[in-house]
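A quick write-up on the structure given underneath.
Subset of chains shown; positions unchanged.
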């Protein structure tokens, strides 16, 4: 039923809007502040439990962090001047704790350094990003599987260098997008797993100020924040984050490729597919039939933005000693830019995949419009077996020129050439431009792509 | 008087904070919205004056745009989905005008296209950015001129590959930073001049929907917005913006070089200079004498971030036909990231230049600590004239080794070597490690750098 379709399409759109919202919120000021508060609160609780700071101090810190007026605080100017939000944040938190319980103020952030709170907050936010992304990735995956299966036998032009080439199926094309996205997501999964690690090292990364209790605090802190404990604090080694940023870059590239293919297929002269309109997207007030590739433009915008951001991140890895000057301060906005752009791209392409309109008639017409010259390689290879490739090549050249001049199908021209029909019957010739008969391994490749793993083999 | 110094330092700090604030505000949601409203309001006024739309419509639009509740509107989600803020903005503005005067609603945005409003708004915001940046550039320039003059004869180690080299003056070093910043600012001036152009082309860039009045509207619109009129609308040719972004990148690199030099000179073992503490910067609660290179870290962070952003912008220039898919949508956040990072870097280095503490005693001590090996090239060239360079080289090698082993000045060792004193008197030798006598063209170069142009020759 179209109405049930419409209602499921409506549900999907609502989900999609929720993802957009969620992606935009991950690195909002409020969200960052909340994550830093979570770190400080958990740290105090753990240290109190281990007898390192008084229970009353932890209690005061707990109360203050929970009642924090998150919406009212704007640390951005101070953060910009200090090169990190941690310094103004810890100062502000300490003041508020002091107001509530002067004795507790001295135990805020006990044994930690600025980077411990910002890095761990970042890791917590990345965890949140991961689950938002996972939803859109699943939507994209499911929609592309369905699309590929539905169009397993829908033939269309292959296109190389934007010129017509022998046919493929639209199912194969969709399967190619799917498998690239899956590989990208697998890489991202590994990168996310590796990056979900606590940062807790104190001033120089040795936890020296906690005496012999540093290890115990780190262990409990990691457990409560649901993070792994790394071999050692990673304050000056940013490779796990870099690998995550790079993995976002690679999948963004694959999404960009899908988006460009679709935007090109949407050109009016080609008219093979159409992006769904959706709320706030693509439609035109004057031309109701018109669909702009708006969602594709978001994925392509990400594919333009993210590579440079990846470069920024990589160039910032070269950090001096136990805390760098410049590299570390450049990270935050880069990583939030990458997650934001990539997230919007993934969300957009999931929406596109779910609602793409496919015009298989136009696809076939586009093949016919080439008059069969895309099969000339095929015919030449077959003819060549009988009369030699060089002779075959010359015959084909002649036939293609005539087909072009007379606006006739190439096979019709060939079927009238005695030099050709001496070797292959006119009837056989005339069947040589049937697209479905010249698809080679397309269906096998398609199936194999659909079977490509969605999860790492454990 | 130190108190007057302190008070002028306080005044400078206030100015500096104002710049930080101003930079962060240029591309705020409110600021963007205001610029788009200015465009629409001016467009309506001009079209009404030229008799293209009714005066009453222009009046209604004027009123609505002026009373716009800027602080309450959040277009970001809609903008993200539409790939441009213009579409939700024009829709919202039209609704509000319709509410005030239904007949006027149809004349909102008359003859314009989405890109006309976003591009022109961008150009207006860049004009605002320019004046904020100019203030900090002037501060930086003045402070570096003073610093260079004050330290015209302050000798310090040259350093190549981070190893000691023959001496320079700190005045020369500061003049080098100055001249690079000036060249950068001259380039930026040209780029800003070129980019201050109206965008107004309508759907395809021909202004066709305004019939034969397009030219007149464009002329008036440019005049009222204080922008130049380009040869033609530039919707699909982004080179002026790209050149501006690239010019920001080049000056950011020069500021980063200055910041790295200073951060390195601040290392405790070197102790040659110290960044001023300032409000929210650099100090340490535990170690009152300590100064972290926080302002330098902001400039270096920019020097890590901006190159990637420049690459993003350049890669997005390849825009399809009369409006691209992806390239244009990627621009906005890239350009605001560049202006923001560069602006904070310039602001930070102006503050550093104004308040840098220079320790010329430590600079001299660092030269002495090399025991004069940095003069071995000099001595070898002089000795070589008498005894041949090869022989001189061997003598020097021997002397350097002994100087190193015995922890004595190289010239003292040489002054005891008869092979040397046969050609140069011991007294002359002993004066060969006087830094001030081995500065070559340092002062001439310094003066020439200070005389380098601040403004383009008209």
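Worth pointing out:
A and B are the chain letters, set down in written order, and residue numbers restart from 1 in every chain.
Quick note on the criterion: a residue touches a chain if its C-beta (ideal position, glycine included) is under 8 Å from a C-beta of that chain, and two chains touch if they have at least 3 such contacts.
Note that the coordinates shown come from a computational prediction; the quantities given were computed from them, not determined experimentally.
Each chain in view is the same protein; 2 are placed here, and the whole complex, as held in this structure file, contains 4 copies.
The rule we apply is simple: only the chains that are shown with their structure count from here on.
Rounded to the nearest 5, the angle that brings the Cα atoms of subunit A onto subunit B is 180°. Once the centre of each chain is set as its mean CA position, subunit A and subunit B turn out to be 33 Å apart.
Put simply, subunit A touches subunit B in their complex at residues 17, 20-21, 24, 76-78, 80-83, 87-88, 256, 259-260, 263, 278-281, 293-294, 296-313, 315-316, 325-330, 333-334, 337, 341, 344.
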